[in-house]
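The structure appears below as structure tokens.
Note that this complex is displayed minus one protein chain, with the remaining chains in position.
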Amino acid sequence: MRAPSATDIAAGEVILAVDNVSLSFGGVKALTDVSFDIKKGEVRAIIGPNGAGKTSMLNCINGFYHPTEGRITFKGETRPKMRPHEAAAGGIARTFQNVALFKGMSTLDNIMAGRTLKMNRSFFWHILRYGPAMDEEIAHRRFVEEIIDFLEIQHIRKTPVGKLPYGLQKRVELGRALAMEPEVLLLDEPMAGMNLEEKEDMCRFILDVSNQYGTTIALIEHDMGVVMDLSDRVVVLEYGRKIADGTPDEVKRDQRVIDAYLGVGH
Amino acid sequence: MAHHADARAVTGAHDTFPKLLELNAVRFAARPAMRHKDLGIWRTWTWAEVAREVRDFALGLGELGLKRGDKVAIVGRNRPKLYWSMAAIQSWGGVPVPVYSDSVADEMAYVLEHAEASMAMVEDQEQVDKLLSVSERLPHLAHVIYDEPRGLRDYDHSRMHSFEEVQEIGRRAAGDPAKVAALDAAIATGKGSDLAIMLYTSGTTGRPKGVMLSNDNVIVSARNGGLFDGLTETEETIAYLPLAWVGDNIFSYAQSYVLGFCVNCPESAETVVEDRREIGTSYAFAPPRVYENLLTQTMVRMEDAGPLKKKMFDYFLGVAKEWGEKILNKESVPLGARLQYAVGEVLVYGPLKNRFGLTNIRVGYTAGEAIGPEIFKFFRSLGINLKQLYGQTEASVYITAQPDGEIYADTVGKPNIDVELKIDDSGEVLYRSPGVFLGYYKDPEKTAETKTADGWVRSGDAGFFDPKTGHLKIIDRAKDVGKLRSGALFAPKYIENKLKFYPNIKEVVAFGQDRDFVTCFLNIDLTAVGSWAERNNVSYGSYQELAGNRDVLKTLTAHVDAVNRSLAEEPLMGGAQIRRFLALHKELDADDGELTRTQKVRRGFIAERYLPLVEALYDGSKRGRIRTEVTFEDGRKGVIEGDVEIIEMTIHPVAGTPFREAAE
Partner (left out) sequence: MTDVTLTTRKPFLGEGQRNGLIAGGALALFIAALVVATQTGTITRNDWTYKIFVDPFVSMVDMPDLLVQTVWEGFVAGVLYSLIALGFVLIFKASGVFNFAQGIMVVFAALSLVGFYEFLTLTVGMPPGFIAAIVALAGAVGIMFVLAVAVERIVLRPLVNQPDIIMLMATVGLTYFLIGFGEYIFGGSPKVMITSQLGLPTGSTMLDFAGGRINIQHLDVAAAIIAAVMIAVLGFFFQYTRIGRALRAVADSHKAALSVGISLNQIWVIVWFTAGIVALFTGIMWGARSDVSFALEIIALKALPVLIVGGFTSIPGAIVGGLIIGIGEKIGEFYWGPLLGGGIESWLAYIIALMFLMFRPQGLFGDKIIERI
């Protein structure tokens, strides 16, 4: 795989900042005054008990929701009404807690769909499937094949994803997000519902993505072991508020975190 | 025909793999030597290209300091670069030591430590991690070379290189005529009697032993195996079995070099069937479970098929069952049957073979353990030339194989070319052949135990020559074969396997060691017998009730009688016919400790647990009674009470007398 397109933000600098974000649905507050940042190249975990607002936070970052208050700055730009496909175009890819794939389409087509934004040739050429569009299609196919190889899913290349077991669906979804060559990858519980072996595989893939391509990753995860192993920094949410932020070790020692989360038998 | 591989021509001057590679790079320059499916596309290398890849890598290895006699571990799945590295190592007179890629770090450490490997060629990060985790036990290991760079970027590269880097070093060295001359000299110095490869066999007990095979061992065996079945450079095979297994080394490496055929590396372990179909292999080798899986998948799919298609499938399988083998064996078959078979070929057999990737198959071996006759006959009836082969690491694979036209489900065939066989008084099979190994590495004691001074090797297997066919039959591991009080041979696994090939019988436990006669417990197969009951409107409330059903017992009796009859035909085994048996009232279960997790019966444990029943089998009672504790799926425990009927069998007269000396 090629490295994702470089931006002028250097590794270690803030690529995405969340400032005083609040989100409410008709009086119900999902997020209250949350601030944190994500630095380029790091693995950032967002943890917290159920209903803490973790998924709402991701939904704000990639434009599914718009914060009622506060702002989100991505690559130095603040777009209060950014929509999901604009977020995608800006370099934010994501996966979903309950897998959102194109179930009727093959693994290959699903991951190819992740290349949508990278296809530049005009509508017209694509209808004709001729000349430059064809070359482009081949180049994209090669890229997608590298992802298939990377994720070790060659054997399901032509299988409709609806027929795949859950663990593999999650892997295909990760593949589709990678196909977008994102600068920031949002993973919503990438290991939920997996067995131990699948979890280990997924951990390895996430680490490899981070190491090889320097992709910035923000992930929500419940498995504390995984979080501690994978992430560089952790932000902890509870009832829509941030209660801690720091390295895994710092967070682990934080009394509020222990009370709110780690203590509650997780 | 000028370039046709004449296997016999490969002698004298071309007595090592590097020399064979040089020969192939000329005589088969443009022919494909290897393919690998990568990123969804098959990449092909001709012999000339392989020779270049190997040479670059070999020069690189020379720069890293590889010397004659150095051992190099090879760890990974079937990938071209791993195969190429073997020839490159052998170019310097080094010795490749393939290691099972799924072995844990500790097992791997043992082999590398024992072999004193100075380098390791590994597939990927996973294997590198394993080696690093035990690096303090491997003081000899100077360099690690890897094929797949993923995830290894941030590792310490002072003693670690990618395959391409080593090739690059080699290409730089190629500019120095002295270095090139050194490599050429090393290749020229190599001779047939040199150690070519070391393969570690686990055996059933103790630490793995390093089997040393010379160039002559491997090359002559591979050549003879090719002659036996008329193989040529046009074969296509798929490499998917572990590199550390002697079979893979012969079939995917040595024979390809000797005959010049193309070896195809699959995309991943999960895509083998699909890849095999794309290639259309002409020559295949697999343990029985591979064939079993193909058959099971087919049957499961047909269960889901529509009624018309299923009828068609069943009908033509019936035709194949009756005539397929005869046609394959070139016997005379009525025209009508031939026509029906031809229609079946278009509608059923052809598509099935295509699905299995066996459309172009000329020879397929099954080896490793006994294959069920049903499975064996199924594939043969489709027109797939499946044969049995009996081999061992210590023999460079080939001991016996079945010649065309002499195929039986229950023999392992006749001695391969240049192989001598004999059976000693204890029933153990001994062989002598050009493939017989040099010895176990650093273990002269074990070598002396196994290999006699005049070159005979004790196989550790008990067997005999079938008087009807003259073929060898393998009974069991020699140490597992016991005796009845009368002195007659008692091979429990042999008897159990014969019974288990009946679909109605799921498990068998045979008793007889130091007894007067043989008895056994049977477990009915609930699926098979249950569906029989359904078809015949037999109602039953429980497993116990079904196992005790009169008609079921009658069927089981018929099966046992058939087995007795077949035992009676074998002079050596005829003394161990089943005198009495019973059908157990409960299924043997791993949860109750009666089976191992790999579903093998734990004979001793069962004999203790069901002691009252074993006693009943031997004290002449008509019935046996027992209470046994069982564990239910949810972990609760309960007691099952059994009252089972004991059935008395008639013993058939044994044919002829055993003869021990046979075909040399």
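When the chains are written out, they are named A and B in that same order, and each has its own residue count from 1.
Everything that follows uses one rule, which is that contacts are C-beta pairs under 8 Å (C-beta built on N, C-alpha and C of every residue); 3 or more make two chains touch, one makes a residue touch a chain.
In this text the structure is predicted, and so the values were computed from the model without any measurement.
> Among B:Ser135, B:Asn354 or B:Ser426, which residue is in contact with the omitted chain in the full complex?
Looking across B:Ser135, B:Asn354 or B:Ser426, the contact with the absent chain belongs to B:Asn354.
> One chain isn't shown here. Among B:Val26, B:Ala305 or B:Ala448, which residue touches it?
The missing chain is touched by B:Ala305.
> Can you tell me which of A:Asp109, A:Glu146, A:Asp208 or A:Asp223 touches the chain that was removed from the display?
In the complete complex, the chain left out is touched by residue A:Asp109.
> Of A:Ile9, A:Met119 or A:Leu207, which one is in contact with the hidden chain?
Reading the full complex, the residue touching the unseen chain is A:Met119.
> Which chain A residues would touch the chain omitted from the figure, given the whole complex?
Residues in contact with the chain left out: 62, 64, 83-85, 88-89, 93-94, 96, 100-105, 109, 112-114, 116-117, 119, 123, 126-127, 129, 133, 137, 160, 176-177, 179-180.
To be clear about the criterion, only the chains that are shown with their structure count from here on.
> Rounded to the nearest whole Å, what is the centre-to-centre distance of chain A and chain B, using the mean of the C-alpha atoms as each centre?
45
> Could you pull out which chain B residues touch chain A in their complex?
37-41, 150-151, 153-154, 267-268, 270-271, 274
> Can you tell me which positions in chain A touch chain B when the two form their complex?
Touch residues, chain A against chain B: 141-142, 145-146, 148-150, 152, 154-155, 157, 204, 207-208, 211-212.
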